[in-house]
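The complex appears here minus one protein chain, its other protein chains still in place.
Chain IDs A, B and C follow the sequence of writing; residue 1 opens each chain.
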Amino acid sequence: MRRPASAAAALLLCGCTGVQTPLDPAGEQAASIHTIWTLMLWVCGFFYVLVIAGLVWAIWRNRRVAGGAPQASTHDPGMERGLAIWSAMIFVGLTVLATWSFFVDRSLASTHEQNALHLRVTGYQWWWKVEYQEGPHPWWFETANEIHLPVGKTARIELESGDVIHSFWVPNLSGKMDLIPGRHNVLDVTPTRVGVYRGQCAEFCGFQHAHMALTVIVEPQARFDAWRLHQLQPASTPATPDAQFGQQVFQSRACGMCHTIAGTDAGGRMAPNLTHIASRPTIAAGTMPMSKGALAGWISDPQGIKPGSKMPDVPLTTTESSAVVAYLSSLQ
Amino acid sequence: MKTRIVGDVSALPDHEFGLKSIVWWGLLGFMAIESMGFVLAIGAYLYIRGINDSWPFPPDQSPALLPGIVTTILLLASEVLNRWTARRAKAYDERGVKLGVTGMIAAGVIIIIARFFELPNLHTRWDVNAYGSVTWLLMFLHTLHIITDWADTGVMGGWLFTHKMEPTQFSEVYDNCGYWTFVVVSWLPIWALVYLAPRFM
Amino acid sequence: MSSRFRPAVRALLGLVAAAALVGACDRELRDFGSSAPEAGPTIQTTSLTPGPGGQVPPDPRGEIYEKSAAHVSEGGRLFRWYNCNGCHSNGGGGMGPALIDDEWRYGSSIEQIYGTIAEGRPNGMPSFRGKATDEQIWELAAYVRSLGGFTPQASSSRNDEIRSTPPRNQVTPPKPSAEGGASVQGTAP
Partner (left out) sequence: MTRPPRKPRKPVASGAISDRVLEPAAEAELELTWKDPPGFWGWLVTTDHKRIARRYLVTAFLFFGLAGLGAVAMRLQLSKPENTLLSAARYNEIFTMHGTTMMFLFAVPIMEAVAVFLVPLMIGARALAFPRLNAFSYFVYLAGALTLWIGFILNIGPDVGWFAYTPLSGPEYSPGHRSDIWAQMITFTEIAALAVAVNLTTTIFKMRSPGMTLSRVPLFVWAMLITSIMTILALPAVMLASSLLMSDRLLATQFYNPAEGGDHILYQHLFWFFGHPEVYIIFLPGLAFVSSITATFSRRPVMGHIPMVLSQIAIGFLAFGLWVHHMFATGLPHLGDSFYTAASMAIALPSGVQIFCWIATLWAGKPVWKTPLLWVVGFIVTFVIGGLTGVMVASVPLDLQLHDTYFVVAHFHYVLIGGAVFPLFGAFQYWFPKFTGRLLSETAGKWQFWLFFIGFQLTFFPMHILGLLGMPRRVYTYPSGLGWEPYNQIATLGGVMLFTSVLIFVINVLVSLRRGALAGDNPWDGPTLEWATTSPPPPYNFMLTPVVDSREPLWEHREELPVMEGLSTAKREVLTSSPSEAEPISRQASPEPSIWPFLSAIATTIVLLGTIFSEWALVWGALPLGVVLTGWFWPKRPRAGGEAQ
């Protein structure tokens, strides 16, 4: 029998760990949802086994009788009793599941954390703008495609969209929530375990829906604070001549029209903020891991790597291109 | 398969009215579809009303009441004639049916003209904002029904006067009257929404 | 019974073949990156005085961009991103001239509009050469052409934003007197 084998494989997976799976919860919300999953798996599995057992029994029982003249419809009290018991079982099963689901749902809705960390995540085709809105305005800062969260503290994430509908989903931490133009959604996330998790857009949003990921880094409070202080700094001034030339190119060519690098003339608001790009784990919304080579590839051929992306092919000479790479990779 | 004859249906009539006629059931089906369309459009209206704070917007431009009231009265008046025609049809009264259908065609023309006085008095356009869009949606749907049923009656009037009347035709006239009643009845909630909701909701 | 289907199959194949003959629809093509030949004839863009200026040679890229709904639509996005609205206000005009009327001080051909965007014009129109990529400028020019009613809109109606001007499909720009030419009326503010 293949079926139990597959079921066993599925069960085995529950023990697996991963950076993008609801089966390995690292947040309060994901953990309480995981309890429903476990309950569901057992209850539904039980019913499935019952159905298959009944089917096998029915087939086995009649293995030697086949065909013949049709029987008349019979009134079978045993069958009626069976149907009544079966319906009652389904009813009880559903009631248990619906009640459990209701209470988990309530618990997800009622995180009234007083000193939650405030974030605003805005979805764009095809990247995530992340704004930390803690304390007075000068203490706000912006990054892209990465979220750092202190472990054990609830983060209240406001979700908005800059163009079409996206969906914010970091399965290890919590369920998904849509980002809808003209609407304002809020998702509470309470990470409980230090680690790096991956999230991905979960609502079809156009060509590059597949390449719209983000990284969530859950870290101890102290490290988070240090990261935040660093993010508040403007970009470091380029030290090498190569990087300095890169900065010039960046500002004089098309780059600065869309990208911001705090502390420089580049102030475009339509594309990811690159102030500390070199400190991020990935580029192009999780398309590639951060490295000099990846940056060079991305700058020279964005439409080859992520066709349809809003990043244009900017005609740069090899020197210009490598200077820009040197500059960007100095932006720790 | 062998058969055994147990009865004969040749004595049955070859047409029936209302519930007993197939065409009436078909019309009922299409009316159900159209009612569903109206219900959903009304739902859309209330939904858009619900998510907006003010109604209408811009707030001082409610539709003028008078043209709407005129059309409503005309529609209700036409319904009297319509019911009379239906009764004449059921009585196989050829003269009465011809008179009634002619009257209904004329009534349709008057109502369509009245409707075109309504539209500019809505004081909004479909492309101004969602209020305008959904108001025009309701008006468009209903006007479409008036026009199609009027055209239908027109064609019927055409063959009433050119072709010989047979009993089945009375049944068809009767069914068409039922459809006009639907057009009239469906107007009332739409009228209330388009004209009263901006004032009182 | 299969013979009864034969006419249906034949009719179907016929229809498909007929449709295929209509040919590919340029308008819906979406090529990312380099859809147009990189190097076309260089655009001469030195006319700094109002008026059609010297005849700008037609550029094959212009047509490609103009005909593609995807490029026109991208042009519209860039129009907002680069804050062209700030002066041209959705094409209705403000600090900068209106783009939905039939006044074209520097010519209305796509090559001329390209030149205007790339080089800038006196009295406020900045130069975007270098600031925007070549492709982006072409897309912007294609969008501006569609605003002016020379070519179809990317989609016929509205944007998902507050309606500040009449919807584009409600504005019927007077047909320009001559393609590529311009009726010079009024003076620059």
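Everything below uses one rule, namely that a contact is a pair of C-beta atoms (placed from the backbone, for glycine too) under 8 Å apart; a residue touches a chain by one contact, two chains touch by 3 or more.
What you see is a predicted model, and the numbers here were worked out from it, not measured in a lab.
Student: Under the definition given at the start, what are the shown partners of the omitted chain?
Tutor: Computed over the complete complex, the missing chain touches A, B, C.
Student: So one chain is hidden, and I want to know which residue out of B:Gln61, B:Thr102, B:Thr168 or B:Thr181 touches that hidden chain in the complete assembly.
Tutor: B:Thr168
Student: When the complex is taken as a whole, what residues of chain C touch the one chain not shown?
Tutor: 1-2, 4-5, 7-8, 12, 15-16, 19-20, 22-25, 27-30, 69-70, 72-73, 76, 154-163, 167-170
Student: Mind listing the chain B residues that contact the chain we can't see here?
Tutor: Looking at chain B, the ones touching the missing chain are residues 1-16, 19-22, 25-26, 29-30, 32-34, 36-37, 40-41, 44, 47-48, 51-52, 57, 126-134, 136-137, 151, 155, 158-159, 161-164, 166, 168-169.
Student: Spell out the interface residues on chain A facing the chain that's missing from view.
Tutor: 2-3, 6, 9-10, 13, 16, 18-23, 30, 32-33, 36-37, 40, 44, 47-48, 51-52, 54-55, 57-59, 61-62, 65-74, 76, 79-80, 82-83, 86-87, 90-91, 94, 97-98, 101-102, 104-106, 108-109, 159, 163-165, 167, 169, 171, 174-178, 180-183, 185-186, 198, 200-211, 213, 286, 307-308
FYI, only the chains that are shown with their structure count from here on.
Student: By label order, what chains touch chain A and chain C together?
Tutor: none
Student: So how far apart, in whole Å, are chain A and chain C when each is placed at the average of its C-alpha atoms?
Tutor: Those two chain centres are 38 Å apart.
Student: Return the distance between the CA-based centres of chain B and chain C, expressed in whole Å.
Tutor: That pair's centroid distance is 46 Å.
Student: Would you pull the chain C residues touching chain A in the complex into a rising list?
Tutor: 30, 32-34, 77, 81-82, 130-136, 160
Student: For chain A, which residues are in contact with chain C within the complex?
Tutor: Those in contact with chain C are residues 181, 252-254, 256-258, 268, 270, 301, 303-304, 307-310, 312-315.
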